[in-house]
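Only a single protein chain was left out; the remaining protein chains are all shown in position.
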Amino acid sequence: MNLASYRKKSPWILHYNAGGCNGCDIEILACLAPKYDIERFGMINTGNPKQSDILLVTGPVTKRSRERLVEIYAQMPEPKVVISCGACASTGGVFRGMYNCEGGVDQFIPVDVYVCGCGTRPEQIIDGVVQALAILEKKTKELEESVKLKREAVKEGHQLNRRHIADEIKPVLS
Amino acid sequence: MYFFITGLFLLPLIVSGLLLVLPGKISKRLVILTSFLLSALALYIFINTTAPLYFSVPGYVNEVVAGADILLLVYFGWVALRKKSGLVGILTVLQLAGLLYLLKTLPASHSMQFMVDKLSVFMFLLINVISGIIAVFSLRYIEEEACSAFRKKYFLSILFWFIGVMNLVVSSDNLEYFFLFFELTTLASFLLIGFRKDAVSVKNALTALWMNQVGGLAILAAIFFIAYNGYGEATFSNLLAHTAEKGILLPLALIAVAAISKGAQLPFSKWLLGAMVAPTPVSALLHSSTMVKIAPFIILRLSPALKDTPVAMVLIGLTGFVFIAAAVGALAQDNFKRILAHSTIALLALMIMMGAMGTPVTIVASLVLILFHGISKCMLFLNAGVLERVFHLKETSDMDRLGESGPFTSLVITLGFMSLLLPPFGAFIGKWLSIETLGALATEKKILGALVMVAIAGGGAVLSLLYFKVMGGLVSRSGEQDRVRFEKTGPIYSATIYILLGLVLAGMIGLPLLLTHYFAPVAAETGRQAVPVVTEGWNLYIASMRLPILPLLVAFFLLPVTVITALFIRFRKVDRAREYMCGEKLNYSFSSFYFSTDRATPYFYAAGVLFLASLILVALI
Amino acid sequence: MNDVLIPVILILLAPLLGGLLYGFERIVKARMQRRIGPPLLQPFYDFLKLAGKRRMMVHSAHAFLGIMHFVSLWFALAVLLLGGDLILVIFLHLLSTSLLILAGYSTRSIFSHLGANRAAISVLAYEPVLIILAVSIFMLNGTFDTAAVFTSSEPLLYKMPLAFIALLLVLPIKLKKSPFDVAEAHQEITGGVELEFSGLFYEAVYTAKWLDYVFCYTLVFLFAGSNILLGAGLLVFTFLYLNALDNSTARVSYKQMLRFSLGVAFSLAFINLLINSLT
Partner (left out) sequence: MGRQYEIPVGAQHISLLEPLHFKFTTENERIVRTDANVYYVHRGIEQACCSKFKFRQVSFVVGRVCGLCSISHTTAYSQVAEKLLKIEIPKRAKYLRMLVIELDRIHSHLLCLSHVAENSGFEALFMKTMQYREFSMELLEAVCGNRIQYDFSIVGGVARDLKPETGQLILQRLKNFMPQLEELVGIYQHNWTLSLKNKGTGVLTREDAMRLNVVGPFARAAGLAVDVRNETEDLLPWKEVGFEMITDTAGDVHARNMIRLREIGVSIRLIRNIIDGLPESALLTETKAFPDGEATVRLEAPRGELFYYAKGNKTQVLERLKIKAPTFSNVAGMVHAFTGNEYGSAAAIIASYDPCLSCTAR
């Protein structure tokens, strides 16, 4: 029995509206409701980036939302999956080119699943999340392998507050 | 042995005199040396005392005592005149009249003036070791005080004076002597509280004076009633010899009133809170080893006589009420020292209650509380001094992020508060024993027991909330350094606090041993009944109370070790993340809950007065 | 032999039992809300997933205190199940709570602070009730040892029904159930103290919640004495009661919680104590 394969059964979602029209957001809310009930898949809407696996982003990224989006994304621990919900989150949609819009979510953070529609239907969101589960599992494996590789290369005793870097940077001109 | 005991009495007094005249550098060494010497003496006496020692002093001392009494009262009268305090004046006149009347009517044959039994020795150890540490601490503290060089010497001198008088208080048997020493501690505290000489200090010093004078007056009345009821000499041992007689109830009640006034229980709680204006070592001294500890000491001394009397019942009721009232009062405080003061009052109430119950286990509980509360409170107060001097902090609400600038201080304060609250610390064991014995009281004494139980349960929870509230700001920090760097507070500050921290931890580890070899014998002699302490496997039985050692041992790793480790531990190979701020990157201000008890305070005082009146009434009826 | 073996097995399996209980509760809750709900083993899937996450923390002290919260809670549970002194158990539980509260305070996170503030208030709300409960039990049995309660043939429930009601009233505070889940309050402070934990460290806090289930249900079980049938009945009743309550109430404010708990639950426990002492 491979315990690791059960990991994908617990995706906790985090929802952020980066400047959309609320349409997709209320459909995400509808997903939680009894008719669609995504808790069947073990999903919880945590509202807390530190404990989430899946980031559901809706809406085109406005200039003010951009930093918050990246900040929240950075606070999520790997493995993490980003789903852009709806046309405007995926590409900017109808808002593309407006002066305060920066375009799709993938301009700033890597997006794994694009969900189409304006607005997306709950079924589509659920479908997107289920696709994300497979990606999540793949990413988990990748992460574990990379961690294994890294642990051997890193020497002890560096500064703690940074990610360890295997090799020192040598000055080009000496 | 007499020699050493006399040394314990006289050495601090002599040093006190010397400190006034010696130059600074020598007096510094003298203080440190004397502190060591006193501790060593107390330890030696403790080890070598097996049976109670009764001893009398030459006859002329009686006259000296009487003269000193009158002189002291005259001084109080002068203070009253100069500060225009009517209350102090009236009380002084009353005391003077009572004293003169007693001197005139009482037979002058004082046979045994002093009694040094295990309880006294127990107190010696507490007084001399803890006060010694405080004296050393105040060397540095008072140096930074803005006052003249003479007043600095004067301050140290009174500290030692205080220690000497305290040693005398806990070993005097004769109530007249006891009265003198009692009033002398009052004097010492009056001088120390008024040390800074500003308006608030003077006012609070006067409050302390008159409140303690009420206690003195009560003692005089007790002496009178002992003679009036025909019990002969007014000594503690004489009182204890007449246990279970109705006539001694009134003197007992009166002495209990004295204890309540010294112990700052409710109607008298104001003076201890006001004492906060004094330099911090004074607070440490008053709270941990001297002054307020007279209250549980008196009750413990009288506990065989008090036990199961109506007076004891009222006393238990009063202290139960004080416990919860002080705890609630503490919640409303923001000043660090005032919070400590309230928690002292609450715990003193518990000590007095345990003493008044007088069963073997409760006496052990009372003793455990006296000792460990002394150590923990001393540690906390000295840290308050450090906070004041090094970090310039007085209010808890300003102590936000202390964990970053002063990791050691914040660690010690956290441990200090935890030691008053949680297993496996000594003070907790005392509290635990109290709750368990109160269960028995609730079975026997029905409603009273149930009410007291409620007060203790509620008060305990309120205190825990209070401690959490204070610790909240202390431990908060935004990140971590690769290596912990303790702040430098100077050798004297850090040495004294290290010693106290060591004592807290050592007391906790050695608790099973201490219970068997230290507290049990003292309690046996104090309560006049055997205190069986048996170790069976992993359990320690005190009378019928079972103290499982294994959970406490594990709790040791769970609490102090964890809290200390938490400061030092560094997880490598774990990435750091920012705190969650809803995606924003702004800075926000923090605070804890605050509470206000302004409306309740008058009712607390009123209830205290009612209890006090019923204390006397019960004894009369 | 049996007196030791069963508790030891229970203690070792406590996280497992708590996890199952939690999973089952999520299903029951979902069904009460007319949903299908997650699978029974969902908490364990969560557990496995959290173990595989990248390790992140705010700082080491915070993470370490979270882990020690779990350890000390497990220990408190062990002492309870092994028949230890009830007062000691309550204070050991307080110890574990205090470690979590300290952890909450140790960060500069606003919601974590707020959660710790509220958790401290919750302690004030339920702790006196528990202590009174312990003393009431002492007055009936003459000992604080839970072992004596587990083996006594006369269930406590018949003698102290009011205390049982008081316990039922404070259980939602401990288990962080509506209407008294102020310390966790997802919509207000997004989980409170737990907020800053992630990955492996959150696992400790998450699993500690399961232990709390076992702890609370053991307290309920105390009321049945050695009568296992009654005990099972009480457990089922409490389980249904808690879920029904959770699903039919909104969260009250911390002040209302404190008022209710100290006013109603504490008074009930006190009246029970009085009745016990007078009879």
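Note that the chains take the letters A, B and C in the order they are written out, and that residue 1 is the start of every chain.
Note that a residue touches a chain if its C-beta (ideal position, glycine included) is under 8 Å from a C-beta of that chain, and two chains touch if they have at least 3 such contacts.
Here the structure is a predicted model, which is why all the values come from computation and not from measurement.
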item: Shown chains that the omitted chain touches within the full complex; value: A, B, C
item: Of A:38, A:54, A:72 or A:113, the one touching the omitted chain in the full complex; value: A:72
item: Residue of C:23, C:38, C:83 or C:179 touching the missing chain in the full complex; value: C:179
item: Hidden partner chain, residues of chain B it touches; value: 396-400, 473, 581-584, 586, 588-594
item: Residues of chain C (touch criterion as defined above) contacting the omitted chain; value: 32-35, 110-111, 113-114, 178-179, 181-182, 185-188, 190, 246-256
item: Chain A residues touching the omitted chain (full complex); value: 14, 16-27, 29-30, 32-35, 45-49, 59-60, 62, 64-65, 68, 72, 88, 93-95, 97-101, 118-119, 121
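Throughout what follows, only the chains that are shown with their structure count from here on.
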item: Touch-based graph of the chains, sorted into line, ring, star, complete or other; value: complete
item: Between the pairs A-B and B-C, the one where more C-beta pairs touch; value: B-C
item: Distance from the mean Cα position of chain C to that of chain A, given in whole angstrom; value: 34
item: Chain A and chain B: spacing of chain centres that average the CA atoms, whole Å; value: 59
item: Where chain B and chain C are represented by their mean Cα positions, the distance between them in whole Å; value: 37
item: For chain B, residues that touch 2 or more chains besides their own; value: 479-480, 570, 573, 575-578, 580
item: Multi-partner residues of chain A (at least 2 other chains); value: 48, 50, 77
item: List of chain C residues in touch with chain B within their complex; value: 54-61, 63-65, 68, 71-72, 75, 79, 84-85, 87-88, 91-92, 94-96, 98-99, 101-102, 105-113, 116-117, 120-121, 123-124, 127-128, 131-132, 134-135, 138-139, 144-145, 190, 195-196, 198, 262, 266, 270, 273-274, 277-278
item: Chain A to chain C touching residues, read off their complex; value: 3-4, 6-12, 34, 37, 39-42, 46-48, 50-51, 53, 77-79, 140, 143-144
item: List of chain B residues in touch with chain C within their complex; value: 401, 403, 414, 418, 421-423, 428, 432, 435-436, 438-440, 442-443, 446-447, 449-450, 453-454, 456-458, 460-462, 464-465, 468-469, 471-473, 475-480, 546, 548, 551, 554-555, 558-559, 562-563, 565-567, 569-571, 573-581, 588, 590, 592-593
